[in-house]
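Read through the structure below, which is laid out as structure tokens, and then see the notes.
The other protein chains are all here in position, but one chain of the complex has been omitted.
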Amino acid sequence: MKRILYIHPIAGVDHELEDYLQKIKGPDSELSMAVLDRAPQHLEYYYYGALAQADLVHRALQAEREGYDAAILGCFYDPGLREAREVVQHTVIMAPAESSLHIASMLGHRFSILVGRRKWIPGMLENVIRYGLAPRLASFRSVGLGVLDFHRDPALTARRLEEEARRAVDEDGAEVIVLGCTMQYGFFRELQNKLGVPVIDPLVASVRMAELFVDLRDSFGWSPSKVGEYESPPLAEITSWGLPKTYGVEALWPS
Amino acid sequence: MKRILYIHPIAGVDHELEDYLQKIKGPDSELSMAVLDRAPQHLEYYYYGALAQADLVHRALQAEREGYDAAILGCFYDPGLREAREVVQHTVIMAPAESSLHIASMLGHRFSILVGRRKWIPGMLENVIRYGLAPRLASFRSVGLGVLDFHRDPALTARRLEEEARRAVDEDGAEVIVLGCTMQYGFFRELQNKLGVPVIDPLVASVRMAELFVDLRDSFGWSPSKVGEYESPPLAEITSWGLPKTYGVEALWPS
Amino acid sequence: MKRILYIHPIAGVDHELEDYLQKIKGPDSELSMAVLDRAPQHLEYYYYGALAQADLVHRALQAEREGYDAAILGCFYDPGLREAREVVQHTVIMAPAESSLHIASMLGHRFSILVGRRKWIPGMLENVIRYGLAPRLASFRSVGLGVLDFHRDPALTARRLEEEARRAVDEDGAEVIVLGCTMQYGFFRELQNKLGVPVIDPLVASVRMAELFVDLRDSFGWSPSKVGEYESPPLAEITSWGLPKTYGVEALWPS
Amino acid sequence: MKRILYIHPIAGVDHELEDYLQKIKGPDSELSMAVLDRAPQHLEYYYYGALAQADLVHRALQAEREGYDAAILGCFYDPGLREAREVVQHTVIMAPAESSLHIASMLGHRFSILVGRRKWIPGMLENVIRYGLAPRLASFRSVGLGVLDFHRDPALTARRLEEEARRAVDEDGAEVIVLGCTMQYGFFRELQNKLGVPVIDPLVASVRMAELFVDLRDSFGWSPSKVGEYESPPLAEITSWGLPKTYGVEALWPS
Amino acid sequence: MKRILYIHPIAGVDHELEDYLQKIKGPDSELSMAVLDRAPQHLEYYYYGALAQADLVHRALQAEREGYDAAILGCFYDPGLREAREVVQHTVIMAPAESSLHIASMLGHRFSILVGRRKWIPGMLENVIRYGLAPRLASFRSVGLGVLDFHRDPALTARRLEEEARRAVDEDGAEVIVLGCTMQYGFFRELQNKLGVPVIDPLVASVRMAELFVDLRDSFGWSPSKVGEYESPPLAEITSWGLPKTYGVEALWPS
Partner (left out) sequence: MKRILYIHPIAGVDHELEDYLQKIKGPDSELSMAVLDRAPQHLEYYYYGALAQADLVHRALQAEREGYDAAILGCFYDPGLREAREVVQHTVIMAPAESSLHIASMLGHRFSILVGRRKWIPGMLENVIRYGLAPRLASFRSVGLGVLDFHRDPALTARRLEEEARRAVDEDGAEVIVLGCTMQYGFFRELQNKLGVPVIDPLVASVRMAELFVDLRDSFGWSPSKVGEYESPPLAEITSWGLPKTYGVEALWPS
């Protein structure tokens, strides 16, 4: 049984999301959802991401301490992905955009990403480039809705997603659609049926990719390389500098 | 229980490979190995690939007719990958290079591919580019051995792989090593232990990725987009032109 | 006198095409047209290409055995181009897309390619990238017609080509138009006159480029490099494995 | 008189650095140095950057509240650059890598960046790509020294910098050298004299570029575009969510 | 006091432009404007650029002989930029496009360039690529006006610039606008106010960047690298071949 922790970078319970996660996980997984003790209500702005980032990384590290097999950083900006992979030793760290884009790339020649607002595009484009998959990007398209809007008026959201998805397919050459926000959860199936092309839900992608990588780690020893980008900071530095106390995370680091 | 067919593009049984495949598959899969009725003994040359390609595609199509959930095209050139994805309707088609490169990309910043001979590099580089992952490629390195050599003198193979892998890590900045031939199977674990970086075995990668995509298909309806690159040829054309008879594959196409 | 063989990847005589070829060849060439013994009626799908590919390569090899100076693989997907260049020893192998794109690049800053249907674009884009000329590509534009449609209603074809060519010039910044199918032959001149920009007919491009490369080979010894991508498979392997008999091409390989 | 704040992302006074900054500023600037209340002793790891980032962004925002014309985020990873540009309204935000690379690009065809350790390269390469200047990058070269080592044994540092800089010039085609750490300050001039190519000190680059952009803002109204990437988060959200109190920065946000 | 020479590649006084330049220079500079003895009236065509280029380079060299600190080559094609940097020894050489694009890159994620006519785009695109900044380019947009038109009907020019700038922002994702002709001077401020995004005037950019680089040279010894692209031709060659006399520039070269 794989133990997966989905970290919702928001301070507040979201039962609907929790239920959704239970439905999409694989049969051999046990999935829990954590929220942060403090957080902005969405991460549309870099500033909000900066506020939440250390807590996100610490929550992922805590997941390792608690024995989780995998932790998912729940936002399509993939906040803290490389930081968490660097700092953990064996916990699988996954994130929605990275997982979605790799899956999308194997389902068609090019994909389009539907974002909420234009503001998100530069940061997310940089992630597409970072993951090496820019050659597979057909376009970004914005539906003109904020994160908090998606579930306020689901009919409007569904209509806007469909409109922009159709344009992506017809005008931009997209063969696969990627929903560019974890809070667009729940819309993919109907949209997929209407459009006749695969529509990637980033929650699904990240949970299922996390399960795969737990298997790969356990069966084949494949974990993020510690030579280069994900080399961990030395414990000696962390403790001798007193970082655990300074940042209130004594529970996370052995003294 | 997922039913997976590994198609070895060679005409002849290979019990060692078969045993290896049984060991690397996941617990919910049943994996069989098929060989071609006729084939060259390796696919190092484009010509050999051209000879085998139609048979490979037909074998994958037959797997669909036989009810397999997935078929794997067993060669790091990924021969017939796009052809098979185009022609099948719901069978998952996977191939070693594509699977390996996506996994490697999530395990480190850049990967190097160890090929047998220099001759392979241009064709494989084009695949890396096709999959969109060229920005993640640190280098190709050749060990100077043909496909048929790898298991003739395993100690030599292991030594040559280790030498070039070290150069890739030290000189090219590779953080992950990808074995660039399915017949390099069996070497990854010891190499990984020696190097301290993940070493991707393409057989493992393709089998496990196939299992994931069967799950994604069954649970979420994600199959290769049929709008664009993987649009299937119309059955009406195939039959009215008499292709099944012309090419001796009447069993594969309804008349 | 250069002897050129145009290989039409179709099983059936096409006198109109044959006449056209005679008109476009250079004065020092003798051009023949070969058809395959068996083939699909067009190669719009990868599957059809897979069916025809070995026969195409063998037909090109046969051309070498018959003493042709050059063989042209007649389809804008350039099927079998690298396979044939690999397997022959001194016959010039040319193909429509490669020839057209190099010529177009010297006639203007960027070119657009007019394809029949959207389906063709990913595969042809990969060829543009493979030839290294993607920086010169302004756009692909689809006229919404299949290969077999082009000469069924020539007026419609001419109108659709003109419409999309104008959009390519006006909206995409194209300065040169490339016809993306050998079966669009016969339309370039009128289109060129109407648009006022060069319109490349891929038949013309491939025949004339083949003639040039025969000259370059004969006068300067320039033939495809056999170090790397086009290294030929060893005859010893081919014969000891019995490939000629297995694939019914004993006439092509010395025993 | 332009008022510039250099933010040293470390918790502790560094008089030597402070003196250096006074020497490199322009004649019409008044430059102060701020340190963080808490921080790791260097930012070689993403984790340390994650710990410091919110404080860095807040310190930059405080600089705006205090009336500074510009704030410089002092580390070659450019931590918090896009976050700070997003959140401030008119203060110029500059960072060492971005400034250095633009200057280097105007001084020669290609530049190499001398980093301390291999670990830094992936993150810094992503910044080079983000700034759009990857085509101008000749290479990264590592001197095998940590941030805290540079001023411990200056003779060793100078020698190692010279060795790798020479290799960059002779083997990688670099025409300009960029020092890839603000703590490599003080070495550029001697190195430049020895090598005979410009050597960019990132402290100098960021201070002088900050001064330029204050002028451009004051004289021509050129400030970071607020349409797109640098759109600021709405004050209404920040206050209604109680973020200032949650994160202990009530002094920074009007209530 | 920095002495800057703006070289207008036209044969004829332009008092309006001269006044404009006085207004945009920095307080520590003395700016003069030179015109060529002979020149076409604009450089929209490569031919005109070829006619003017040697005179431009010689005028820049003369500026060095006259003791100017910097010379600006006044046309958005940046004619003679690399030639002049190569031939001078210590005079700062700047040009409008290079300066504008570097500044624009620090003010937003992507910029669009407003050119007069479509004809200009290929050459200017090549400059964007040469400067390494193509990843930051959102689009070129043409206003359909020649160089000589911009100040003939300023209201029309302003309207056309606004129309295309809006399209660049709304449709192409531009966050910053760059005016793609020095003769579009005087329009940036009103356009900037209307659009709410920074609009870069290339005259301003080049003058201010020239001032910065004079400071960098004088204070830090940063001048274009003479190892590689900007290596100067040997005086011995120039004189022994008699080039000064041949080209009527004896005053520029010591004999």
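Order as written gives the chain letters A, B, C, D and E; numbering starts at 1 within each chain.
Methods note: a contact is a pair of C-beta atoms (placed from the backbone, for glycine too) under 8 Å apart; a residue touches a chain by one contact, two chains touch by 3 or more.
Computed from a predicted model, the values in this text were never measured in an experiment.
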Can you tell me which of C:11, C:24 or C:158 touches the chain that was removed from the display? C:24
Full-complex touch with the removed chain, picking from C:65, C:90, C:159 or C:226, is C:226
Cross-chain touch to the chain not pictured, restricted to C:75, C:181 or C:197, is C:197
Of C:42, C:119 or C:136, which sits in contact with the chain we cannot see? C:136
Check each of E:24, E:129 or E:158 against the chain that is not shown and name the one that touches it. E:129
Identify the residues of chain C touching the omitted chain, counting contacts across the whole complex. 24, 26, 98, 102-103, 105-110, 129, 131-136, 169, 173, 175-176, 188-189, 192, 196-198, 200-201, 204, 208-209, 212-213, 215-216, 219-230
For chain E, which residues touch the unseen chain? 38, 40-41, 44-51, 53-54, 57, 80, 82-83, 86-87, 118-119, 121-123, 126, 129-130, 228-229, 231-233, 237, 241, 243, 246-247
Hidden partner sits against chain D at residues 109-110, 173
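One rule holds in what follows: only the chains that are shown with their structure count from here on.
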Looking at CA centres, what chain is most distant from chain D? C
Centre to centre, using CA atoms, which chain is the farthest one from chain E? B
Chain C to chain E: how many Å between their CA centres? 45
Mind checking the centre-to-centre distance between chain B and chain E? Centres are C-alpha means, answer in whole Å. 53
Touching two or more other chains, which residues of chain D qualify? 118, 121-122, 129, 228-229
